[in-house]
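Input: a single structure, listed below in structure tokens.
Rather than the whole complex, this shows some of its chains in their spots.
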Amino acid sequence: MRSVHQAPGTVTYVGRKRSMETLLEVIDYNKNNFERFNSKQPIDAFNFDHPDRITWVNLDGLSNTKEIEKVGKYYQLHPLIIEDIVNTSQRPKIDEYEDYLFIVAKMLYFKKNGRLENEHISFVLGKDYVLTFQEAGGDVFDGVRNRLENSNGRIRTNGSDYLVFALLDAIVDNYFIVIDEIAEKVEELEEELFKNKPRENITHEIQDLKRAILKIRRSVLPLREVISRLEKMENTMIQSRTRNYINDLHDHIIHITENIDLYREITWGLMDMYMTTISNRMNEVMKVLTIMASIFIPLTFIAGIYGMNFEFMPELHWKYSYYVLWGVMIAIFILMLIYFKRKKWL
Amino acid sequence: MRSVHQAPGTVTYVGRKRSMETLLEVIDYNKNNFERFNSKQPIDAFNFDHPDRITWVNLDGLSNTKEIEKVGKYYQLHPLIIEDIVNTSQRPKIDEYEDYLFIVAKMLYFKKNGRLENEHISFVLGKDYVLTFQEAGGDVFDGVRNRLENSNGRIRTNGSDYLVFALLDAIVDNYFIVIDEIAEKVEELEEELFKNKPRENITHEIQDLKRAILKIRRSVLPLREVISRLEKMENTMIQSRTRNYINDLHDHIIHITENIDLYREITWGLMDMYMTTISNRMNEVMKVLTIMASIFIPLTFIAGIYGMNFEFMPELHWKYSYYVLWGVMIAIFILMLIYFKRKKWL
Amino acid sequence: MRSVHQAPGTVTYVGRKRSMETLLEVIDYNKNNFERFNSKQPIDAFNFDHPDRITWVNLDGLSNTKEIEKVGKYYQLHPLIIEDIVNTSQRPKIDEYEDYLFIVAKMLYFKKNGRLENEHISFVLGKDYVLTFQEAGGDVFDGVRNRLENSNGRIRTNGSDYLVFALLDAIVDNYFIVIDEIAEKVEELEEELFKNKPRENITHEIQDLKRAILKIRRSVLPLREVISRLEKMENTMIQSRTRNYINDLHDHIIHITENIDLYREITWGLMDMYMTTISNRMNEVMKVLTIMASIFIPLTFIAGIYGMNFEFMPELHWKYSYYVLWGVMIAIFILMLIYFKRKKWL
């Protein structure tokens, strides 16, 4: 979020990846040509201006807001857009402007430690260019880059709107991976819970998983809205043949939200499962104690009786008392075992 | 789902039944004729082209995507349809095209082990043909096949739209069976919970049941939408006399969703029931321990007193001490029993 | 539900009351006349055809589907209606046809054992006749019959639509009784839970109550929809003066659904109450054990000390040791009691 007490429209980067410089990657293509260019100077992007080509300008790193503003000025972007590009807490949305569409989305990565990381990404879709702004290098677009380079699929013959679709599609495909990882984590936790002695911090892992699922929802639900609006939008920027693909993408993201809600309900049930597991184990502990105590406390009492020092205790002087007593005690022992066997505690 | 990093529109089978070949079954009929044909060559389907007959082409096995694409080309299906046919993770939906309707549904099977399996099935409804694509052989359509063969009911005299209705109806009827099995499972679990010592993995069975119910919902809810849209669709493909039947089918699937929600709430309550069961059993264990300990610990203490070796303990030398002591101890024992009886612990 | 693998439109009775024959009851009336007729032959109904009278034909027993079909044919009912009449799992609904309205509803009976039974009932409302089809004899319409016979209220002077309203009104009134019984059951369970030792199967009773409440909702909610549609329906079958009464009926059924939701929430809370009750009782048990053990274990230890057989234990030979020891032990006993009193365990 914008740091408090600042004027609205102020361009301030609030993400965590502060030390990064801004890297430029340009892919300039049409049906027959393909050019790729990398630089550390965002302004180098302005050299790509072939009227018959589509130019994809990708910028990694948002902390150098000056550079971003330069790019924004060159492409005549509204100041509020620049603010949203660097405002990494901006939720997914779509804004229509006269000459371009502005889309915000989130890339999600489910980390090994069970935490979910998201990366802010913004798209500007113009007539013959696409701008993408990412928080850091490394993204989910390598498949798109390959298809562009190798000219397979429809990607080189379709317009800039198809490229944006392909990029959004890559993001949504990546959500499937995240959900698979969530599914794995859920199953791993379920198995752990079934163990005799689950990990100590398993409630924290469950709580973290809940938190991750809630965070995914917060990234996916608004994106679903964005894609739904893209589908219905009457905008010359979106060609009708691309619309079919967006319709398909909409299906996918609905499927994802349904999966999220599935794992959400299952995860919420894990805590109950854990509670019953704990209680069951406590039951086990109590049974051991009760069996031990119930058997030996009466026997100890009997031994105590004949440890008394009364002068007149006839049994003490009878020759077979000791052996009879052992018999009695063994009988008690066996009866107790039978009793507990019947109660199914053994 | 489509494997990640691939171009949209790429036809890739992602289901688990990879080793299967694609089997063809054709049923070609009109009011007076009925022909049935089986083959291992999907392309054999193209021979059935009587203008006055309705042709039902059923394909089992989706892993050989080449064959599917051939069939798609012959019937002029849109590439996205082919993708959806083999994409077994596609959720139920309906798409209108100029010459045909495309419907995706799921057949559900509730397995003995409490797991739910679903099988992806797609329908293409054309003027005088119906295509169905299933993941594997074995389905819920034998009733339909019999009625077609024996010409009972309206099925032979109605059009291809009625056939699709009949097939969807068979799928929905099968959901009733699945729900009955869910109901049985719920009752079985309830009885198990009431036993003295429920199965150890009952929380896992409950969690599996929850998962199964959530999965059913995810298959049924979008199908309800599909059927609702079919009912209202203004499409020449659907004749008005079929519409009444679809209306009825809609009623059935609403009934199913209500049943699902009923068993859902009941299943969610099972975990609470289990928790109280565990706690009750723990109470039983604790009572046994408490009774045994409360009775014998004081008695043992008394025995301990007279086991002391003090030189000057007058009781030790009195002749009837031992018998008096037994009397006292028996009195304590009986008083304790009365006390626990009053507390209703016995 | 229709048994699976059968053609849609097949008339099959699926209820449980199979052995019943179909009984006919006809009430034929207008402002001045009233005739009542009973028979075991449904076809006897066809004799009642006075043009200036309203005929109420009531059939009890649905297992003889042949007879039902005959009646259906005589009144020119659509085959799907006949199917719905005998399909006892059909949910409440309303269908408009050209010459009649078809309504399905459920009569509910809350049984002593805490189980809820429902009886399927269908209405056909024609210009001058009303058909009702019930699963079995015995219903909630005796009040309506009396009013018809004794000609009190508006019932004899109004049309067939008013009769259907009066019958639906009797069903809804009966729901109030069911809800009162639910309320009683809830209070009975609450009191039981507060007892020292609740019935063993109380969790099952609570679960059964939940199930009953969920089932009532499934009967009442669609009927509310039916009544709401009746109210708004622009159909010549419903006269405007009857509409006021239906409006009132709508109010009643909304009131019922609100009551159901009230008792639902309260019933869901019972399980929590039970859980706390169990835990409280466990606390009681543990306290008794802890008090007994904490008092006597140290005392027994002291007695054990002076039961040792060391040669050199000066206390053993001192004349007043024994009495001093008793003093010490009584002091410990009293201190313990004070301690537990302070902790409010006694």
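The letters A, B and C name the chains in turn, as written, and every chain counts its residues from 1.
Note that a residue touches a chain if its C-beta (ideal position, glycine included) is under 8 Å from a C-beta of that chain, and two chains touch if they have at least 3 such contacts.
Keep in mind the model is a prediction, meaning the values are calculated, not measured.
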| said: Total copies in the full assembly, please; the file places 3 of them. | reply: 5
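Everything below uses one rule, namely that only the chains that are shown with their structure count from here on.
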| query | Along the shortest chain of touching chains, how many steps lie between subunit A and subunit C? | reply | 2
| query | Upon optimal superposition of subunit A on subunit B over Cα atoms, what rotation angle is obtained, reported to the nearest 5 degrees? | reply | 70
| query | When subunit B touches subunit C, do the two copies use mostly the same residue numbers, with over half shared, or different ones? | reply | different
| said: Which chain has its C-alpha centroid farthest away from the centroid of subunit C? | reply: A
| field | Chain whose Cα mean lies nearest the overall Cα mean | value | B
| message | Averaging over Cα atoms per chain, report the distance between subunit A and subunit C in Å. | response | 43
| query | Per the centroid of Cα atoms for each chain, what is the distance between subunit B and subunit C, given in Å? | reply | 27
| said: Quick check: what residues of subunit C touch more than one other chain, meaning two or more? | reply: 307
| request: Over in the complex, which subunit A residues touch subunit B? Could you list them? | output: 142-143, 146-147, 152-155, 165-166, 169-170, 173-174, 176-177, 190, 194, 244-245, 248-249, 251-252, 254-255, 258, 262, 265-266, 269, 272-273, 275-277, 279-280, 282-283, 286-287, 289-290, 293-294, 297-298, 300-301, 304-305, 307-313, 343-345
| query | Which bits of subunit B are touching subunit A when the two form their complex? | reply | 1-2, 4-10, 78, 80, 83, 89-91, 93, 196-197, 201, 203-204, 207, 210-211, 214-215, 218, 271, 274-275, 278-279, 281-282, 285-286, 288-289, 292-293, 296-297, 299-300, 303-304, 306-309, 313, 315-317, 319-322, 325
